[in-house]
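Removed from the display is one protein chain of the complex; every other protein chain stays in position.
Note that the chains are named A and B in the order they appear, and that numbering of residues resets to 1 at the start of each chain.
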Amino acid sequence: MNNKKKNNIFIKISFYGILSIISLIMIVPFLWMINTSFKDSTKIFSFQFIPDPFRWENYLHVLKTTPFHLFYFNSFYIAVLVTIGTIFFGSLAGYAFAKLKFKGSNLLFLCLLSTMMIPVEVITIPLFLFMRDLGLINTHVPLIAIPILGPAGVFGIFVMRQFFLLVPKELEEAAKLDGCSYFRIYWNIMLPLSKPAIATLTIFTFLTSWNEFYEPLIYINSKELMTLPLALALFTDEVGTRWELLMSASVMATVPLLVIFFFAQKQFIEGVTMTGGK
Amino acid sequence: MIKKLGIIFLVIFLIAVSSACNKDSTTTASNDKGSKAKDKQVELTFMMWGNEAHQEVYNKLIGKFNETHPNIKVKMESVPFPDYQQKITVLAAGRELPDVGWVAERMVPQFMQNGILDDVSSFKDDKEYKMDDFFPSTLDLFRKDDKLFGIPFSTPPEVLFYNKDLFLKAGEKTPNEHVQAGTWNWEQFEKSAKAISAKGTYGANFFRDWNTWIPLLSHTWSYGGDLFDKNQTKFTWNSSQGVETLKMLDRMMFKDGSHPKAGEQVSFESGKIGMFFDVYSYVSRAREVKDFAWDIAPLPEGPEGRFPMLGQAGYGLFKGSKHPEEAKELLKFFTSHEGISATSTYFVPPRESVLSSDEFVNQPNNPPAESIKRAVIDEMDNARLQAGHIEWQKIDNAIQFGFDELFGQLKKPEDILKGMEDKIDPLLKK
């Protein structure tokens, strides 16, 4: 017994030890980012544990010289719409692919999956021409519609399909016998049972949209329509990058997500454990 | 049921949002057409990669422009510098180019070749514009046959930024003192670089991001060598002069330790670099240095003289503009004496009258006036343009490939240059 207790403590210590080392590797770059964001422009590559001079003014400078609140708002509402659209269309199609039988479903699924396989660089030009003909250049529509209907949506389908496969058959059979429509089964049974998957997908889609650089670069011209990643790139000009400003802006772009994730991760990882038991 | 309604509502909302944005753009488009019919109000797009400080200068400048041209509205759009070329390319493919835009040196030959720039040679007929005020060499890049496909706004020569304190600490003569004594040559440069190096500080740095090898050409030039022959049909860097250039870098990096090794991220602003090669535009960054005294000096000279590389950025007038005449007016104003004076806060003016003016020289935190005169103004006549080539990107790739071999000490300078020659000669023959 005593031996087992010792063993347990040893396991716990090594458990925390391993995790601490891995977390540290993940965090160091982030700390570097925060550290640099407070540095003087002339001290960027000198090692200073606490920047000297400590320039919190870098943040003010970013906020003053750029319409940062606009970038924030643009990034945020675009990411929200993309996420809602992806979750809805992705999970609906994912349900169909996982649980419903229809001819050619596998082929259709593979076709959709191929959307993720073509490098975005080559379909840029045709898509740009298409959007131009629709009069959508320099609007947010391409930034919202393309991901939902394209790669992000397909990612959503794939994730949801794989998770719906995990849902035990008995539940839907019972619902079918009760005379539920397929939409009701999807909405009342499948979705509630897949909360972890939906939470996961929400986070991924939101993050992908939040960090998307390429589409805004191509479709947005006006400053007031820019999103955060595009605005971040503006801190680089022909004589180099304003590291301290780039990093302050990056910190401002990342920290809200971090806080949300910290509080949300419990919800979507632990809050749903009951589902498995049923 | 309520949930179902919720979804329907959501879908409607999504459609509404997207169609709302849709309407926005179509109404502005129709506004454009309406104004065109009146032939009064015109909107031009001006695209650039400048930061917010540059944009401020242009906002004022556009304000002034509107005093004389109240009917021309100018919309300024900024694109990140590293992605500028890609953006312009996509816009060109979609026939959505801006009316006027900045063009960087390396883009110009390709843009000219593909005919997306408009001819502005008519400017020289305007007496008031004073085309002859431009240094002739600054227009070379844009000239083809009798036509002129752009006007420069920034023509900075390569200069040497040096950290005075490091020289003082090592008890060495500074580059400017050597210039005055007439002893500022490449041998002396190498000696000085070695003398001021210490652990963690490097005597000199040629590279900004480990791919800007072009300042090294000044060394080859001052010994009488060159990258290509006159007609750009042969790669001539594989010569005794070229080998010497690469050997110097090799010595400084690996023997003397007076040049940082590839992949090292040290900036001049950190005070860890004694002498830094960059175009004069870098001064806007150097002005922020507070911890040490710095100055600028001309590049070292060789037996054939002193030849700094001339950097270039200019304005282009893009083809397919709906309002070409108005766009020309704007470009003319931007490059007039007034326009070039306004942008000379950040850029080395290509107009002689502006270059020698107090406005350009006496900026806050600038290096001393006599240094600017010596390293910038007096060097304009020596400065050489590294003429672009249609295949420049491939040539640059091949040369960069060779430098990577030098950085990794994989091959000897002679073999590296041979390798470059083998790759580049076929490109030039095309």
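The rule we apply is simple: contacts are C-beta pairs under 8 Å (C-beta built on N, C-alpha and C of every residue); 3 or more make two chains touch, one makes a residue touch a chain.
Basically, contacts and distances are computed from a predicted model.
The protein name that UniProt records for the chain not on display, among "Cytochrome c oxidase subunit 2", "Metalloprotease TldD/E C-terminal domain-containing protein", "Sugar ABC transporter permease" or "Spore germination protein", is "Sugar ABC transporter permease". Touching the chain that is not shown, out of B:183, B:265 or B:356: B:265 (per the contact rule at the top). Here the missing chain is touched by one residue of A:13, A:28 or A:60, and it is A:28. Mapped onto chain A, the footprint of the missing chain covers residues 15-16, 18-20, 22-23, 25-30, 32-33, 45, 47, 89-90, 92-93, 95-97, 100-103, 105, 108, 110-119, 121-123, 125-127, 130, 145-146, 148-150, 153-155, 157-159, 162-163, 165-170, 173, 176, 182-183, 186, 194, 196-197, 199-200, 203-204, 207, 211, 213, 229, 232-233, 246-247, 250, 253-254, 257-258, 261-262, 265-266, 268-270, 272-273, 275-277.
On the side of chain B, touch with the chain left out of the figure occurs at residues 85-86, 89, 92-93, 110-111, 114-116, 200, 210-211, 260-266, 393-394, 400-401, 404-405, 407-408, 410.
Note that in this section only the chains that are shown with their structure count from here on.
For chain B in complex with chain A, the residues that touch the partner chain are 3-4, 7, 10-11, 14, 17-18, 21-22, 24-26, 29, 45, 47, 49-52, 54, 75, 77-83, 86-87, 90, 93-94, 96, 104, 208-209, 265-267, 269-272, 278-279, 281-282, 284-285, 288-291, 313. Residue ranges on chain A touching chain B, taken from their complex, read 41-46, 65-66, 81, 84-85, 88, 124-125, 128-129, 132, 134-141, 144-145, 183, 187, 217-218, 221-223, 230, 233-240, 242.
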